[in-house]
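For this depiction, one protein chain was excluded, whereas all remaining protein chains were kept in their positions.
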Amino acid sequence: MNPELPPNTMQPVLVPPEDADTLHPEAGDLFKDNPIDRRCLRELSGKSIINVADLSRSEIIELCKLAAVLEKIEIAPYHPLDGKVAVTAFFEASTRTRLSFESSMLRLDGKIISIADGKLTGVAKGESLYDIGEMFNAYCDLVIMRHTDTDAVDQLRQTLRVPLINAGNGSGEHPTQALADWYALLKWRPELSSTKPSKDNEKLELGILGTPGSMRAVKSFLLMSLYFSQHIKRVTVISEMADPFGADVIDHLKAAHIDYEVTNDIQEILPQLDIVYMNSIAFLGDSYKTLDTRYKLDSESALKESAVVLHPLARQDELDKSLDRTSHNLYFSQAHGAVFVRQALLMSVFNRLDRLPGQVPTIG
Amino acid sequence: MNPELPPNTMQPVLVPPEDADTLHPEAGDLFKDNPIDRRCLRELSGKSIINVADLSRSEIIELCKLAAVLEKIEIAPYHPLDGKVAVTAFFEASTRTRLSFESSMLRLDGKIISIADGKLTGVAKGESLYDIGEMFNAYCDLVIMRHTDTDAVDQLRQTLRVPLINAGNGSGEHPTQALADWYALLKWRPELSSTKPSKDNEKLELGILGTPGSMRAVKSFLLMSLYFSQHIKRVTVISEMADPFGADVIDHLKAAHIDYEVTNDIQEILPQLDIVYMNSIAFLGDSYKTLDTRYKLDSESALKESAVVLHPLARQDELDKSLDRTSHNLYFSQAHGAVFVRQALLMSVFNRLDRLPGQVPTIG
Partner (left out) sequence: MNPELPPNTMQPVLVPPEDADTLHPEAGDLFKDNPIDRRCLRELSGKSIINVADLSRSEIIELCKLAAVLEKIEIAPYHPLDGKVAVTAFFEASTRTRLSFESSMLRLDGKIISIADGKLTGVAKGESLYDIGEMFNAYCDLVIMRHTDTDAVDQLRQTLRVPLINAGNGSGEHPTQALADWYALLKWRPELSSTKPSKDNEKLELGILGTPGSMRAVKSFLLMSLYFSQHIKRVTVISEMADPFGADVIDHLKAAHIDYEVTNDIQEILPQLDIVYMNSIAFLGDSYKTLDTRYKLDSESALKESAVVLHPLARQDELDKSLDRTSHNLYFSQAHGAVFVRQALLMSVFNRLDRLPGQVPTIG
């Protein structure tokens, strides 16, 4: 137990090992009898997804609805991406994210060519992204790129004429991680998809252990959260940095009329939070910065009974395994759902929604 | 010629280059008119294969019979693993074994995501197998793992809920290599599949150049050999180590009533052996130990005319190329058959035996 945190008097629900699957909540009623709006998703056909701003709120909701369908049915027999080739171009290695995308493509019968680690290959030894973009035009129908440099996306797009999905660019964004985050939250609380504002006493307190200004996953999560501002009371960043939000994120928070706050007192804020978003890794130049050891969570942490924890794994010791078998654990659902929400995005970008089996209710 | 070995007075049959395929004996009569018992193989559906003990003698025989069928027919048009995704997670790199499994999956129209070298990737830099197991649950339908640590299998299975095939764990086991070994032996001598004991003068002398106690491939081979003890006269390990067998293997040999012996005199024992099993590599902590130079085989070695040599390649110079074009060479058959016996296992674990073409005789 972490001595710096108050004891957790509100015991979380413990999930026995044999019920591990209950840690992945199913899509709620909202998704069940709500046909997927294909007209809305067709707007994504052929589109590059670089930042959260490349997706509208409706598109996010429809992608999550489609993901919930894909999580239930067996899509493989319909071969929706038959004949389509994507390159996973990971100039910054990330096995977890790469495999998530590759699994998504392959389960839809798409094909993958891969640069698993750009640092190790001939490409990028002096070869410009400008030239690599031209090469990708010839080799594939979609590029999924991760890169250590924030402006790598712009460099590649000088020549790229096929769609690009940004899988993380330096201290920029990671929009499909945010999709996975919100897919988990919408499965947890389907009512968050409603355009009708929550009552004030039902609005959610969002807490972030991390720095949106320099962590792309945190930044994209926060920017996507703005689409759901009618359900959010306040955003608190728990950090010791002077300006953890970053100037542009602050502007967006103001424009969305969301209260925000910075604190370094985790003990005070933790019992108030409904959603805790953690991230272990910050980009500071080429190196990583881990969270202060005081900012760790375990099953003894003073979490509200109904609170959920999100974490775009992999984790170090900032998120203790003792939380895994508690009802606070939404991070396994988040990881699990990522494959399906990426499938939904791929089917939309490739405009292959017509390959959904007939029994899936759709409009448009 | 190795000066420490007596001259080989019994000349092996030389195979001319144009008949190289005869080095891969076909499945014998036993397999030909013997329908595959699908009920038996369905016991493997969804099952993890960690150790030889996870397979019964009947299952081994049926897998070899199925492999013999898959070696003859063209299975691709039946797409037996359509829609199934396996991860080849090679935290210890082994291109040969990885490609063998990947070829097996792909020829059955399964899909592969891959960690080709765990040491080089983000995964496993501080990320626990406990978390990696949870990730694999979301990404694939089967895990094929190799790892330098013997207990990596147990660590992964804390969270893993899809089947796991152990492709080598530290000094533990490598059960599918043993399947490939015995598939080659059963093609060589189909009568070994009989439950009826061999006559005493027809029982086989098994010799092992290697240490079952510390070499996983040798250990798994020896453990699988116990299922065929009614045809084995004696097991001799040729080694200079004090206890090359390892305590638990000795217990199994005793329980199976098989004579066993240790010798360091290769000159004396070699002319008596029917099967010579070699292995060039021993795990000693993180380093490798090669065989003593005296324990090398070439075409001048004093092998019995009818003797066969097995070796789970790759080889160094302990197994000389001069043996390749002799009838002693069963190691090419062993390597060749590995792809098919792994196909048989994959079809069984994925419970897709119903995708076999109609002309394949089956029961159950």
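Labels A and B are assigned to the chains in the order they are written; within every chain, residues are numbered from 1.
The rule is short, and it goes like this: a contact is a pair of C-beta atoms (placed from the backbone, for glycine too) under 8 Å apart; a residue touches a chain by one contact, two chains touch by 3 or more.
Everything numeric in this text was worked out from a predicted model, so none of it was measured.
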Determine which one of A:Glu127, A:Asp154, A:Asp248 or A:Glu305 touches the chain that has been left out. A:Glu127
Among B:Arg96, B:Arg161 or B:Lys254, which residue is in touch with the absent chain? B:Arg96
Just name the one of B:Val52, B:Ala116 or B:Ala307 that touches the chain not displayed here. B:Ala116
Going by the contact rule already stated, which one of A:Ile73, A:Ile113, A:Ala255 or A:Ile363 would touch the omitted chain in the full complex? A:Ile113
Considering the entire assembly, which residues of subunit A contact the chain that has been omitted? 82-85, 87, 111-113, 115-116, 120-123, 126-127, 130-131, 134-135, 137-140, 159, 161
In the full complex, subunit B touches the hidden chain through residues 20-21, 74, 76-77, 93-96, 99-100, 102-103, 106-107, 109, 116-117, 120, 313-316, 321, 332, 335-336, 338-339
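Criterion: only the chains that are shown with their structure count from here on.
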Using the average of all C-alpha atoms in each chain as its centre, how far is it in Å between subunit A and subunit B? 42
